[in-house]
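The other protein chains are all here in position, but one chain of the complex has been omitted.
Each chain gets a letter, A and B, in the order it is written, and its residues are counted from 1.
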Amino acid sequence: MFFSQLALYEQAILALAAVVLLLTFLMLVHPRILSVIKLFAWQGLAVAATTALVAYDANAPHLYISALLTLLLKAFFIPWLLLRMVDRFDLHQELDSLSHPVLVLFGGIILVVFCYHTTLPVAAQLTAITHNVVAICMSVVLLGMVMLISRRKAVTQVVGFMALENGLFFAAVAVTEGMPMVVELGVAFDVLVAAIIFGIFFLHLRQSIDSLDTSRLSRLSERERD
Amino acid sequence: MNPTGWLLALLQTLLFVAAAPLFGAWIKRVKCWLQNRRPPSLLQPYRDLRRLFSKQVVLAEHASVIFRLTPYLVFGAIIMAATVTPFITLDTPTTAIADAIVLTGFFALARFFLALAGMDIGTAFGGMGASREMTVSALAEPAMLMMVFTVSMVASSTNLATVITSIEHQMVMTRPSLWFAALGFLLVIVAETGRIPVDNPSTHLELTMIHEAMILEYSGRHLAMLEWAAQLKLLVYAVLAINIFNPWGIAHSDGLAPLAIATALMAGKLMLFGTLLAAAETVLAKIRLFQVPVFLMLAFTLALGGMLCFIILEAG
Partner (left out) sequence: MTLQIAIGAVLGYLISGGLALLLSRHPRWQRTLAFALLSAGGILSIAGGGLGLIGTTQTQTAALGLPWLPWHLRLDALSAFFSLLLGLVTLPAALYGFGYCREYDQDAQRRTPLYIFTGLFVGGMQLLLLADDAFSFMIAWETMSLASYFLVAFHHQRADARRAAFLYLLMAQAGGLAILLAFGVLATFGHGYDFTAMRLAALPPGWAALAFALAFIGFGTKAGLVPLHIWLPEAHPVAPSHISALLSGVIVKMALYGFIRVTFDLIGNVQWQWGVAVLLAGAVTALYGVLYALVQSDFKRLLAYSTIENIGIIFLALGLSIIYLGSGHPLLGALAFVASLYHALNHACFKGLLFLGAGAVLHNTHETNLERLGGLMTRMPWTGFLVLIGCLSISSLPPFNGFASEWLTFQSALQAGALESGVLRASIPMAAAVLALTAALSAMTFVKAFGVGFLGLPRSPHARHAREVNGSMRLGQGLLALLCLLLGVFPTLVVTHIAAVSRLLLQADLPSATAHGWLWLTPLAADKASYSAPLVFTGMLIAVAVWVAVYLLLRPRRQQEPVPRVPAWDCGFGGLTPRTQYSASAFSMPIQRIFRSLWYLEETTRESKPTFGIGQPAYPRYDVRVHDWIQVRLYEPIGQWVLAAAKRIGALQTGHLRHYLLYSLLTLVLLLWLLQ
C-alpha cells in the first residue's frame, strides 16, 4: 500500500489536500454568503498549512515565508475584508442559493475525475511526494471557475475567484515546490490589490443597481428585451 | 466450526439486543441535560417495553396478515444485522455470513415490511410515512454504498471483520478517504435511523413524521417489538461507525481479559457517540422533506470524495 508507507507529515500533506478539495466543494454549494466566506478562510488556512509542510518536506526555507504570507493574506486579511463588506452591506442573513445544487455538485465530481485523467501524464513525471496533489489543484481551479459561473451575488463570485487563485498557488507549491520569491510576492500583492478593487467595485455596484446581484447587471444592456 | 465462537456470537447478539434500549436512553439523557430538562431514568425504555409487552394487542379491522407478521420480520431482519456486525470481538464465525452489502440488505428488508405495514390499514398517515421512508432510504442508499466502496477499497474486502482488522493495522487514521467516508456515513446514519434533522423520533401527530407515521396503528407487543427494533437499528449503525472508523481495542480472541477491555472501551465510545448525536440533535433543526435530497447528496459527495481521494491521492 502506497499511502501507509509514507511518513506521517507526508500523509498529512495529502490529507490537507483532500480537505482543501472538500472545502471547495462546500463553498461551491453552501447557500449562505457568510458561511462561504468562513469556508474560504478555512481553505486559506489549509493551503498555508500545506505550504508549511511542503517547506519542511522539501527543506525549502523560502516556502515558509510563502506559507506565512498565505496565512496572513488568505486566511485572515481577505476574509476580514469580505466580512467587513458583509457588515457594511448587512448581508448576514443573505442567501445565494444555487438553483440546481445537486447538478452543480455532480458536475463538480465529474470535473474532478476529468482533472485526474488529464493530469495523470503530468503527475507521472513528477518525483515529489506531492505529485498526486496536481489533480486536486487543477480541480480546485476549475471548481473555482464553476463557482464564478454558478453564483449570482458579487461577494460569492469574488470568493470563487479567490478560491481559484488558491488552487493556482497550491499547484505552484505542489508541483515546483514554490516559484521564485519575487514571483510569489508579486502574486500576493496582486491578490491584495484585487481584493481592494473588488471592495470598491461592490460599492459602485451597490450604488448603481442597488444590489449585489450581478445577474441584474444584464439590465444595463441597451438591447431591447421582450 | 468452534463451539466457543458460536457461543460468543450468540452472547454478543444478546448483548446487542439487551443494550439497545440503554443506548437510546443515554442519548435522551444527554439531550435532556443539554436542554436543561430533567432526564428520565436510564431504565425507562425497559419499563416502556415491559409495559407494552404486557398489554393486549388491538388490531385495526382492515389489517391483513402482513400487518401482523411485520413486527416479527422486522425484528428478525434487524437481529440478523446485529448478528453479523462485530460488536466487541472479531473472533466470531457469524461475521462471515454476511458482508457490508448484505448488511444493508437486512435493513432494506426490514424497511420494506415496515413500509408495507404502514400502507396496510389504509390510513393517510401510514401511506405518507411509507412513501417518505422509501424516498429517504432510496436517496441514502447510494451514499451508503459509496461509503462501503471507499472502505472496502482501502481494505480490499467487504467483509466487516477483514475491514476492521485492516484499518486497525494502520496505527493512526490519517487517510482522508476514511475521514470523508466516516463523515458521509454519519449523515447516512442520521437519515436511515430517522434522527433530526431528517426525521424527529419523538414527534407525534405531525405531518412531518416519517417513522412514527408508519407504526401509528401498532399496539401492545407488536409496538414493543418495532420500538425495540428501531433502537437496535440505531445501535447497530452506531457500532458499525465506531468499529469501522475507530476500531482500536476490539477483541481478537475469546480470552476474558481482551473481551472485558473491549466491552469497556466500546461502552465508552458508544457514550461519546451518543453524546455527539444528542448534541447535533440539540443544535440542528429539522429540515424540510425536500431539503433531504440535498442533505443526502452531500453525504454521497463526501463518500464519493473519499473514494476519489483514495484513487487520486492514496493509491500511488
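As a working rule, a contact is a pair of C-beta atoms (placed from the backbone, for glycine too) under 8 Å apart; a residue touches a chain by one contact, two chains touch by 3 or more.
Everything quoted here is computed from the prediction, not taken from an experiment.
Residue-wise, the contact with the chain that is not shown comes from B:L59, picked out of B:L22, B:L59 or B:I261. Only one of B:P39, B:G105 or B:G249 touches the absent chain when the whole complex is considered: B:G105. Hidden from this view is one chain, which touches chain A at 113, 116-117, 120. Although one chain is hidden here, its contacts on chain B can still be listed: residues 56-66, 72-73, 75-77, 79-80, 83, 96-99, 101-102, 105-106, 108-109, 111-112, 115-116, 118-128, 130-132, 134-135, 137-142, 144-146, 149, 152-153, 156-159, 162, 205, 216-217, 221, 225, 289-290, 293, 300, 304, 307-308, 311-312, 315.
The definition used in the following text is that only the chains that are shown with their structure count from here on.
A separation of 37 Å divides the Cα centre of chain A from that of chain B. On chain A, the positions that touch chain B within their shared complex are 1-4, 8, 11-12, 14-15, 17-19, 21-22, 25, 29, 101-102, 105, 109, 112-113, 116, 132-133, 135-136. Interface of chain B with chain A (complex): residues 170, 172, 174-177, 179-180, 293-294, 297-298, 301-302, 304-305, 308-309, 311-316.
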